[in-house]
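Just dropping this structure here.
Here the complex is missing a single protein chain, while all its other protein chains stay put.
We call the chains A and B, going by the order they appear; numbering starts again at 1 in every chain.
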Amino acid sequence: MHLLDIKNLTIELPTENGVIRAVDKVNLSLKEGEVHALVGESGSGKSLIAKAIVGVLNKRWRVTADRMHWQGVDLMRLAPEKRRKLVSQDIAMIYQEPSRSLDPTAKIFEQVSESIPEGSLSGNFLVRRQLRKKRVKALLHKVGIRDDKRVADSYPHELSEGICQKVMIAMAIARNPKLLIADEPTTALESTTRAQVFRLLKSLNQLKNMSVLMISHELEEITTWSHAMHVLYCGQMVEAGPTEKVFNAPLHPYTQALVKSLPDYAQGLAHKESFYALKGTIPPLQHLPIGCRLGPRCPQAQKQCVVTPKQKKSHGHTYACHFPLFKEDKKCNPS
Amino acid sequence: MAKFKLFTEESNRSPLSRLWRKFKANHPALVGLWIFIALTLLALFAPLISPYSINQQHADALLLPPSWHDAGNVRYILGTDDLGRDILSRLMNGATFTFGLSIIAALITTALGVIIGSLAGMSKGIRSSFFNHLLDITLSIPSLLLAIIIIAILGPGLLNTVWAIILALLPQYVHSIRNLVVEELGKDYISAFRLDGASKWKILVRGVFPNIYEHIVVIFTMALSTAILDIAALGFLKLGAQPPTTEWGAILAENLGLIYLAPWTVGLPGVLLFIAVLSTNLVGDGLRQVLKDRKAD
Partner (left out) sequence: MREYLFRRLSLLIFMLLTLTAFTFSLNYLFPGDAITNLSGQVNSSYAQSQALADKYKLEENIIVQYGAFVGRIFNGDWGYSLSSGQPVFEHILLLFPATIELCVYALAVAIMFGIPAGVIAAVFHKRWPDNIINSLTLMGFSIPIFWLALLLIMVFCLGLGLFPMSGRIDLLYEIEPLSHFILVDIIAQSFPYGGLAFIDALKHLALPTIVLAMYPTTVLIRFTRDSMLNVLEQNYIKTARAKGLNRRQLILHHALRNALLPVIKQIGLQFSTLLTLAMITEVIFSWPGVGRWLIESIYQRDYPAIQGGLLAVSVFVIFANMFAEFSHTLLNPISRNQAHGKI
């Protein structure tokens, strides 16, 4: 059964100039133990989707969906309190700037022990206190923090971003969640810490069978260890499918542009060769194009592209394009 | 054929007009603004429109209650005091003193505060620290006490009261403006400006001021409400305006003895003071809210 099943998720913002559709009919489904990557440029609505799942979106946004099921339970119909309880038990989230997501006036020990579910500690007050200390120590060790005594005794502003992010991961796994949503967790970190965090998430996925929804805009790192990839452009899902297929044989022009824009360090570039990039920039939210939102920038755009393309499936590979890039040896011919 | 919109036009208004639109949407603030303007007009034109002169005594109408009372008379709408003077006229003229002088005091305080505050904000090092701690000391002396001491040095009287209030309010507002300037100077665009080669004066005038002038207006409204309360307090303590000047606090003090016989002589000036300060605070609050909302957008 699918852990998370989302169909036609739409997030809108009513403003004085009309309704802005930040996320337009996005589908997402996740099975247990899978790692999914949600890829897209800044401003494509990735964080909005994550926040909508967890339920911490600002009240100004209007969230509608045909289906938003978590293990079969419809999240949209639940009362806020019940939803919060359900979500907090099984879904955990880590954020982009870890030091800002930690309470500046509370020590790390306090914050981590808050995440430990109360029910799992048994015994009287003193026994529980000892158990709690042990648990916090174990959690901090599990995420790779050797010096747990010093870290547990400090305040967030005394620690580096890397350690803060590891602390956040420790807080996230304290409840043994089934799904971990990582919202650009490594953007604020240096590359060595970045590698450490990725290794940690990978090991958590393999050892504890925890699903991960990884939101990022770094293609190279995610493609090595994710099972499926969803590509988002301006709030529209343009391509989704198993990672190797999407990466090696992209069907949508945008995915192809993304893949082509990665510099190939093995081969190197010719002298003064320009990087590959699509012309133009992401349109602002107030001026979204009608139909396929890549239209103005797409090198293959034609008159039909003013109609929003429907999502089509081909061998487990979903794409939304009128003129997908099938290779020449396939039977279908691009018109 | 009726006109209809073909394209949705984008509204790209200037920050100032957006501010005004948001302000208009906040009804209490708008009401406050109307009252404020009405009081300012009253302060300017009171001698022309008040029915009687402030010192005109009517021996036949002593201690008349306001006209909505049974014993009152519609010729003296708000009643008369124990010398037979019409309260309405006295209060209207009082607007000139209390309200008008407060506006002048607040304006001068804000102007001086901007000058001194910017100087303090722009300076660095020992000189700046010395300056700031000097200001901190003046902050520890209660403002009324400072005003009283200045009046003791200069002697009582309306003009000296204004000077005393300006000097007593100054430390607090220099402090606020200095904090504003320092905060603004810490931002990146000022560094960019400096790297471009702007002189200190240019940074201040072109970079800092356009971004803080709205906050300065908010500070001005706060200074104004404090000034009104302080001028009235000093008048009440008989240290400021001397009779027969019809400053509202002084009227209150004069009529204290009548509190049992004629409570309206004591109540009405207070109501006016309350309305004046309330309207100023409404406008100030509205502005502050609007600035916060605009930043959040």
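The definition used in the following text is that a residue touches a chain if its C-beta (ideal position, glycine included) is under 8 Å from a C-beta of that chain, and two chains touch if they have at least 3 such contacts.
These numbers come from a predicted model, not from an experiment.
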| item | value |
| --- | --- |
| Which of A:Asp74, A:Glu114, A:Glu190 or A:Glu244 contacts the chain that the document leaves out | A:Glu114 |
| Contact residue for the chain not shown (choose from A:Lys85, A:Arg199 or A:Lys313) | A:Lys85 |
| Residue numbers in chain A that touch the chain omitted from display | 54-56, 81, 84-85, 87-89, 92-93, 95, 97, 100-106, 114-115, 155, 157-158, 168, 171, 175 |
| On chain B, residues whose C-beta touches the chain left out of the figure | 124-125, 128-129, 132-134, 136-137, 139-145, 148-149, 151-153, 155, 225, 229, 232-233, 236-239, 249, 252, 256, 259-260, 263, 266-267, 269-270, 273-274, 277-278, 280-282, 285 |
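Keep this in mind: only the chains that are shown with their structure count from here on.
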| item | value |
| --- | --- |
| Distance between the centres, which are taken as Cα means, of chain B and chain A, whole angstrom | 53 |
